[in-house]
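A protein chain is absent from this complex, but the other protein chains hold their places.
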Amino acid sequence: MKKTIVLGVIGADCHAVGNKILEHAFTQAGFNVINIGVLSPQEDFINAAIETNAEAILVSSLYGHGEIDCRGLREKCDEAGLKDILLYVGGNLVVGKQDWNSVEQRFKDMGFNRVYPPGTSPDTAINDLKHDLGVE
Amino acid sequence: MKKTIVLGVIGADCHAVGNKILEHAFTQAGFNVINIGVLSPQEDFINAAIETNAEAILVSSLYGHGEIDCRGLREKCDEAGLKDILLYVGGNLVVGKQDWNSVEQRFKDMGFNRVYPPGTSPDTAINDLKHDLGVE
Amino acid sequence: MELKNKKLSRDEFLKIREEVLNQWPTGRDVDLEEAAQYLKSVPDYKNFCVKLKKAKDEGITLAQPRAGVALVDAHIELLKYLQNEGGADLLPSTIDSYTRQNRYSECEVGIEESKKAGRSMLNGFPAVNYGVKECRRVYESLELPLQARHGTPDSRLLSEIIHASGWTSNEGGGISYNIPYAKSVSVEKSLTDWQYCDRLVGIYEEMGIHINREPFGPLTGTLVPPSMSNAVAIIEGLLAAEQGVKNLTLGYGQCGNLIQDVAAIRALVEQAEEYFKEYGYDIELTTVFHQWMGGFPADESKAFGVICTGSAAAALAGATKVIVKTPHEAVGIPTKEANAAGIKATKQTLNLLRGQRLPLSKELKDEIELIKAETKCIIDEVLKLGKGDIAVGTVKAFEAGVLDIPFAPSRYNAGKMLPARDNNGAVRYLEFGNVPMNKEIRDYNRKLLEERAKYEGRDVSFQMVVDDIFAVGRGVLIGRPEK
Partner (left out) sequence: MELKNKKLSRDEFLKIREEVLNQWPTGRDVDLEEAAQYLKSVPDYKNFCVKLKKAKDEGITLAQPRAGVALVDAHIELLKYLQNEGGADLLPSTIDSYTRQNRYSECEVGIEESKKAGRSMLNGFPAVNYGVKECRRVYESLELPLQARHGTPDSRLLSEIIHASGWTSNEGGGISYNIPYAKSVSVEKSLTDWQYCDRLVGIYEEMGIHINREPFGPLTGTLVPPSMSNAVAIIEGLLAAEQGVKNLTLGYGQCGNLIQDVAAIRALVEQAEEYFKEYGYDIELTTVFHQWMGGFPADESKAFGVICTGSAAAALAGATKVIVKTPHEAVGIPTKEANAAGIKATKQTLNLLRGQRLPLSKELKDEIELIKAETKCIIDEVLKLGKGDIAVGTVKAFEAGVLDIPFAPSRYNAGKMLPARDNNGAVRYLEFGNVPMNKEIRDYNRKLLEERAKYEGRDVSFQMVVDDIFAVGRGVLIGRPEK
């Protein structure tokens, strides 16, 4: 059976191109993709995950506010009963060119399972997700 | 009376454009310019200076071998009786992008009175020379 | 109030204004008469309209960066650096994304967090939160014309504040700052709100103050066929002109094929002027060319290649100004040094090509004619849907998919049209959706894409589109299949 994932661009971010490409790529890779699109608040991710019984939430942030927008998402998932749901995040997560290791650590500390730098191929995330979900 | 200077490009260096421009600029500035041109060994500078009773020798080096080519020029001037003649040098004096202060110091240690980095305007050298010769 | 393409009366404007200035406390500090006095003190060299007109007359292309950070002093320092070290000709203040969604409380959070963190936690300058006094401090600290650049569907309060602060240009429009920037703002709403922004400029014009307006040309910045972005630019130009805007800069985002890029700018000028004349608007028209808006290579040297290729196209097209990218584009918001580096590389390219234009050839002439014919098909249908009213027609055209912007987030956009590159890298229509084109144009677009498909040994398909989107980031213009 197809695994369901929730995909979206968080916060006040309206970058739609990558979102459409990711939807295309994950669908092609055999996932059931619930794409809540751009400009999505944390609540929309959580509600969509509950409604569709999703196994992972994939958050994109391309505009630099990721640090503010993603804070507390893990805790809210826990409160909503989405215990241990996989949380991935990727994109231009912070304002300016910063050391990637420190950025990654900051988002891991927030409770994200995987953190991707700009320019990551969709295939990388697809392979990681298959591994983390134990498919193939 | 016009001050006489010897101008040339030292060593196996054939960069002729700047040499022609310097000749033009120093002549316009009121100097009597003895231009020995490109591909000139140290001996040619010294002989020209003796023959014309010059008060300064202006050495260009554009090809990076300046360090080898200029070594010993001050000593040879001294031997030839050109005691205290002004020695200027300028151009791309060394191979590669190096710290300018250390390059300048190296050439000053060789006995050059003035050392110019690439891109120096002819006017800078003209003003310095007028100052050093006490004209105007 | 029903949307119509008709100049707002002073009373209508003032009625809305009362509400607008109450949207956030800083609105109360805006006084139209006092602002007009202030704007009259703006010297020519700091006025956008004057500088653009001079560049147009001299045939020069000006360079303008994007830049904005959360805190005022840091923002001033950044802009001063781009002015003094970068050698920018025109300055921006890029507005942060919370402001663009009118979420001013979140801006407050961002400002406070930025103070604590000692670095900007916002991706732009939250001008509304700061209000007139601080925005004037920005303007007064600089020696160049200043423009707000953002992506705000409802920019009414922002417009009031920035113009009152001596900022003599505002980017945006009811289409170009909605469809690519919002998910659920109706076209009717954003057109109405931008009529207000344009009317504000018109009212200043009536008071003898010259303010420039610039519809956002590149839209989603991703494979937008020139005729679609030109149609939107001309429509937004007509809408602005009706509200009394006199100084307009129409824009276009680099597609990557030099002939198409030059043709797009020339077609835009020629066709916009024809429409302005037809409708009786007296407009001082200039153009802006946006360097590549899509994915960038992460390598900074390669990024310079992309930046300079765009600068060369802008110069050869004869655009009045060019919007500059930076070598950090692939990784997000640039440092001030990287931003200045982008300007310097751009200006060097512009200076070397100063006065040089792509001469008219058969290929260039044909491309100009094609773009104009396609654009006319779209605008004709918009006018038909609106029964002659281009505002009403625009709303209906988005409903019908007649206006259709590829890869846009808005749910008011049909998203049925699909673009792809032809074998020379020019952007063509792969799927027309409901974009109305005559048979000749449809067949010609198809033929060009079939040529590419044949060359690549595959069918015309969505995969081409995906490949094209990633191509420049990978170092090439056309997304060919791997060998």
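So that you can tell them apart, the chains are marked A, B and C in the order they are listed, and the count of residues begins at 1 in each.
Here is the rule we use: a contact is a pair of C-beta atoms (placed from the backbone, for glycine too) under 8 Å apart; a residue touches a chain by one contact, two chains touch by 3 or more.
Owing to the predicted nature of the structure, the values given are computational and were not obtained by experimental measurement.
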item	value
Shown chains that the omitted chain touches within the full complex	B, C
Touching residue (missing chain; options B:42, B:92 or B:113)	B:92
Residue among C:306, C:322, C:377 or C:448 touching the omitted chain	C:306
Absent chain, residues of chain C that touch it	256-259, 297, 299-309, 311-312, 316, 340-342, 344-349, 351-356, 358-364, 423-425, 472, 475-478
Chain B, residues in touch with the chain not shown (by the definition above)	11-14, 16-17, 19-21, 24, 37-39, 63-65, 67-68, 92, 94-97, 117-119
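As a convention for this text, only the chains that are shown with their structure count from here on.
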item	value
Chain centre separation (chain B, chain C; CA means) in Å	55
Whole-Å gap between the CA centroids of chain A and chain C	30
Centre distance in Å when chain A and chain B are each reduced to the mean of their C-alpha atoms	65
Residues of chain A engaged with two or more neighbouring chains	none
Shared interface positions of chain C, touching two or more other chains	none
